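One structure is given below, encoded as C-alpha cells.
Only one protein chain is missing; all other protein chains are in place.
Letters are used for the chains, namely A, B, C, D and E, taken in the order the chains are written, and counting of residues starts over at 1 for each.
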Amino acid sequence: MDYGLLVMGAPYSDPAPHSALRFAEAVLARGHRLAGVFFYHDGVHNASSLMTPPQDELNLREAWKALHERHDVPLDVCIAAALRRGIVNEAEAARHGHSAYNLEAPFELTGLGQLLTLQQRCDRFITFAS
Amino acid sequence: MDYGLLVMGAPYSDPAPHSALRFAEAVLARGHRLAGVFFYHDGVHNASSLMTPPQDELNLREAWKALHERHDVPLDVCIAAALRRGIVNEAEAARHGHSAYNLEAPFELTGLGQLLTLQQRCDRFITFAS
Amino acid sequence: MTLHILTTAPTSDAARQVEQALNAGDTLLLIEAAVNAALNPQWSCWTQSTYTVLLLEDDLVARGLGDIAKTHQLATVNMDGFVALTEQHEQSVTWY
Amino acid sequence: MTLHILTTAPTSDAARQVEQALNAGDTLLLIEAAVNAALNPQWSCWTQSTYTVLLLEDDLVARGLGDIAKTHQLATVNMDGFVALTEQHEQSVTWY
Amino acid sequence: MHASEDFLVVIRHAPHNASWLREGLDAALVAAAFGQSVRLLFMGEGALALCKKQQAGAPGQKASLPTIDMLEMYDIDQLNVPERTLNELNLGLESLVDGVSTLTDAQVSALFSQNRPILNF
Partner (left out) sequence: MHASEDFLVVIRHAPHNASWLREGLDAALVAAAFGQSVRLLFMGEGALALCKKQQAGAPGQKASLPTIDMLEMYDIDQLNVPERTLNELNLGLESLVDGVSTLTDAQVSALFSQNRPILNF
C-alpha cells in the first residue's frame, strides 16, 4: 500500500518525529511504499540543517535524509509554517534578505496543497503529533 | 528592582515569549531594571535570525533586539538547548562544520550557569512557559 | 508569600499541581490559556478563600471572555498590575 | 472502522476527546505518553468493551511500564503490529 | 476516499495558544480552495475559537476571528460544536459567532465512523 505521513512535532522537544521515523521504517519493512512525509507545525524543525545534537544522539534530519536516499521518499515542508519558525531555503533567504539558509534538498518547501494531495493519493495517511 | 526573565517557549508556536515581551515592557515602564533574559528549552528559537513571519506580524527576534538596544538587556541563550534545536552562532557553526549560522549579537550562546547566576543576582525572577 | 502563575487551562495537569503548591495568603495569577477559568465560577480555585485568584485582563479580553468574567464577578489585573504583584511577592513560580 | 491513536496521558484533554470519537468496533492504540494508562486498570477505556484498546510495546518498555502492563493483563502490539493495524483500518485519527 | 463525504477538520486548540488553531484553519481553507466540502468540528478548548468578542492578543499574536469570519467566503458553512463541549466549558451558544450548530454525542462519534479525510488539530 501507499502510505503518507504527517509529522507535526520538533525533534528532541517532542516524541512525534521519533515515533514517525520508527513507524516509517516498519512500514517499509512490511513491503509498503512511503509516498511522502509532510512536515507541518513545529515539525518543520526536522528539516533544519543546523540541527546539532550531541554526538551520542541521532541527528533526526540526517535520519530523514537517509530514508529519502534509500527509498526515494519525498520530504515536504510547509512553507508558511517554516518561514515563521526560522526555517528557510536558499531562494526564500534571498527573497527575504537573509544571508544564510537552513533548509536544503532533499527537503522541499511547499504549500499546504501538497499535504491534501498526499492525503488523497495515499491508501493510508497517518499523523504523528504529541 | 532588578528583574530576570526565563523564557521557555518558541515564538508563534507558544504564547510564552509574547507574554514575556509584554511583561518586560511593563517592568521597564514601572522604573525597574531588566538585568537579563535567559532563553531555554524551545525559547531558544526566539534568537533565530532566519525567523520570517508574515509582514503584518511582529518579528519577535527584532522585538527582543530592540529591547536590548533601548535598555541594554542581555539576551542569553542556553547553548546545549540551542544546538540541539538548530540554533547556532558563527563560532559553533564553524566548530560543527555548518556553512551557515542563525544566532548573532545581541543574542549570546551561554551555559546554564548563566541562568543560575541571573536568578541569584536578581530581586525578582519570573518564568514564562506555556 | 508566593505568586503562582498558571498558564494552562483549568483542566490541565498543571492546574491540579498548582493547587497542591498554594499556601494560605498566596496569590494565583491566571494568564494565557488559564483565563478560560473565567467561564466556570465553580472551579475549585474560585470557591476557596485561603488564597487570592486574579485573571490577567489583557489575555481575558483577547479571548473574548472579559464580559463573562464581569458577569461572574471575578477579579482582574492588567499588565501593570501583574508587575505590581511581582513587586509585592519576593517569590514567583510559573505552572505550565 | 477507525484506528484512533492517542499520544497524550490519560488525564489529558485529548484522552477525553478521543472517547467522544470512538465507535463500536474501533481500535484505540496508546503510544508515547498515552502508555501511562498501563498504570491504571480502572481507566474508563480499559473497563469498556465496545472497542479494542492496545498499548505500543516499544513505548511501554522505554518507560519501564512493561511489567506493570503484564500484571494488569493489558494487550500490547509492537511497531510491526502498529503497521498491521493501519493496514486493517482504512482510516486513522491521531489525538494529541 | 469517497468524494461524497465532507472533509473533516477538527480544531481542539484555543486561540492565542500555540499556532494549532491558525494552522488548522489554514488547512481547512486550503481544502476548501481545492474544491472539497469542508466541515469544521470545534471540540474542547477549540470551541473558544468561536467566541465572538475575541480580539488580537499580545504583540505578534494575530486575532483568529477574522479567519473564522472568512470561512463563509470559502463556502465552509458547517461549523459544529459538541453539546458536551459547551456544557463542559460552561459556554453559551449566544457567546459564539452566528451559524454554529451543536451536535449530540452520537452525532459527534458518527462523524468519525464514516470514511472521509480527517485532519485533527
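Just so we're on the same page, a residue touches a chain if its C-beta (ideal position, glycine included) is under 8 Å from a C-beta of that chain, and two chains touch if they have at least 3 such contacts.
Not measured: the values here are computed from a predicted model.
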Statement: Missing chain -> touching shown chains A, B, C, D
Message: Given that one chain is not shown, which residue among A:His18, A:His98 or A:Arg124 touches it?
response: A:His18
- prompt: Hey, which chain B residues sit against the chain that's not shown?
  reply: 6, 40-41, 80-81, 84, 111-113, 115-116, 119-120, 125, 127
Query: On chain C, what residues meet the omitted chain?
result: 2, 4, 13-14, 16-17, 20-23, 26, 90-91, 93-96
- prompt: In the full complex, which residues of chain D touch the absent chain?
  reply: 9, 32-33, 36, 39-40, 42, 58-59, 61-68
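Operating definition for what follows: only the chains that are shown with their structure count from here on.
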- line: Contacting chain A as well as chain B are chains E
Message: Only C-alpha atoms count here: how many degrees separate chain C from chain D in terms of the superposing rotation, rounded to the nearest 5?
response: 180
Statement: Contact-pair count is greater, between A-E and C-E, for C-E
- prompt: What positions in chain C touch 2 or more of the other chains?
  reply: 9, 32-33, 58-59
- line: By the touch definition above, chain B meets two or more other chains at residues 11-13, 15, 19, 22, 53, 57, 130
- prompt: Name the touching chain pairs, would you?
  reply: A-B, A-D, A-E, B-C, B-E, C-D, C-E, D-E
